[in-house]
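What follows is a single structure, and I will ask about it in a moment.
With one protein chain withheld, the remaining protein chains of the complex are depicted in position.
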Amino acid sequence: MYINAAIAISPQDTFLKDQIADEVIEHNGIMKTILPDFKEYFKPIDLRRMSRIIKSGTTTALECLKEAGIEKPDAIITGTGLGCLEDTESFLNKMIDNNEGLLTPTAFIQSTHNTIGGHVALTVQCNEYNVAYVHKTISFETALLDAVLMLGEGKAENILVGGIDEMTQENYELKKRVNLWKKEPFSNLNTYKSDSEGCIPGEGATFFNVTKTRKANSYAEIKMVELVHKYENIDDFKKLIENRINNSGITINDIDLVLFGYNGDDNGDAYYDLLKDSIFSKSGHAYYKHLCGEYDTAPAFALWLAVKIFKTGKAPDNIFIKKPEGEIKNILIYNQDINKNHAFMLLSK
Amino acid sequence: MEELIPKLKQQIIEQLNLEDMTPDDIDEKAPLFNEGLGLDSIDALELIVLLEREYGIKMENPQDGKKVFYSVETLAQFILENKK
Partner (left out) sequence: MQFDKDKKVFVTGIGIISAIGTNAKETLSSLEHKKHGISQISHIKTIHKDELKVGEIKLTNAEIKERLNLQGDNTYPRTTLLAIHAAKEAYEDAGLKRNDGFKTGVILGTTVGGMDKSEVVYKNIGEDLSFIDSHHCGYTTERVADFLGAHDFVSSLSTACSSGVNAILLGARLIKHGILDRAIVGGTDALSKFTINGFRTLMILHTEHSCPFDKNRKGLNLGEGAGIIVLESEKSLNGKKVYCELTGYANNNDAFHQTASSPDGLGPYLSMKNALEMSGLKPCEIDYINVHGTGTDNNDVTEGLAMIKLFDGKVPKFSSTKAFTGHALGGAGGIESVFSILAIEHDMIFPNLNFKEAIPEINLIPVTETIKNAGVKNVMTNSFGFGGNDSTLIFSKV
């Protein structure tokens, strides 16, 4: 499976850009996405029901199709941890505050998790397969795996795959109660610095166009998408991952760079170390969540970053824990959620 | 009627979240739906709530909305006839 287009709206200046500047844009508090002017994309009347995440998701999807030179994909597959959170909260709050009186349907309709996939289908008039995966931190990887399956089935030639999540102040405050975040004040520039519990909240909308066959504009080949819900024995887990990589057409020694999902929370980061210092010890090591923050579909941002490293042949220095020598040809992206939902995406230039 | 129309236009703009629109952009005689302003069935449901909240008028059957919501003018007429 080949990636031919990648578009990201993120807390960095990434929209329609080919690489991330060496200088990281600082966010104090929630890492909010930097938004384009949506009025260039939608008529005012069409914007009336579109929340921030719907605008971001639809815009990245449309730009992705444009970059790939495709009018209509053969399938639209999305991943999202919490879907249209702002609309969900809006309806929930009004329902409780107004004691169930005088409610309107818009926020309720948008609160369904497949809203963006459906909206993209509606916009480009795509009648084909359209599903939204909603399994926390593997929502995007499940969507990507579905694309791999679908291309393997010969039912589609080109697919739009995306990961979308938004962070709201309300959700931030809620999760503060369970100590999910770092203690305030925090800045993404210090994501990994201190020994601390908690991570930094982020958000993003990222879409890819994938095809079965290689195109002139293909940037990367996805060699493997592997999901491991949980393991009982770390040695068996290492063996399993090593086997899967070795079966993908390259060997574990060919991996130039591993993009780890380190988020600065000591509780979860220790589990990355287990593989970093063993089966991946020979590869280069990098992290990316200081750029996008922690959110369920952050691995989609990592995939965008990997694709752009291939496309430009350059990587920002700020991502490296251990910089590999020579050209980066094979990148493995590894994300997990405190030793659950381990997800791997392996791609080659 | 003359007072109600601009007020109603403003309320519609707010209820339907019509960003960047002003009351002057809406022709009170033009159709609100489809080929007119471009509203749809979900907007009709939003307008039903607007009627209840601002004018105390309850519309039980969404089908009744078709005539009432034809234009700002028909809506204003309906409000004047049914306002409590």
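Descriptive notes on the structure:
Order of writing sets the labels: A and B. Residues in every chain begin at 1.
Methods note: a contact is a pair of C-beta atoms (placed from the backbone, for glycine too) under 8 Å apart; a residue touches a chain by one contact, two chains touch by 3 or more.
Just so it is clear, the structure is predicted and the values come from calculations on it, not from any experiment.
One chain is not depicted; across the entire complex it touches A, B. For the chain left out of this panel, the touching residue among A:K136, A:K215 or A:K311 is A:K136.
The chain that is not drawn here is touched, among residues A:A5, A:V24, A:L47 or A:C126, by A:C126. Across the entire complex, the residue among A:K17, A:K193 or A:K230 in touch with the chain not shown is A:K230. Taking the complete complex into account, residues 49, 76, 81-83, 91-93, 95-97, 99-101, 103-105, 108-109, 111-115, 117-119, 121-122, 125-136, 138-139, 142, 146, 149, 152-153, 174-175, 177-178, 227, 229-230, 340-341 of chain A touch the chain not shown.
Residue positions on chain B in contact with the hidden chain: 40-42, 45, 48-49, 62, in rising order.
The working rule: only the chains that are shown with their structure count from here on.
Separation between the centroids of chain A and chain B, computed from CA atoms only, is 41 Å. The part of chain B that touches chain A in the complex is made up of residues 15-21, 37-38, 42-43, 45-46, 49, 52-53.
In the complex of the two chains, the chain A residues touching chain B come out as 39, 44-45, 47-49, 102-106, 109.
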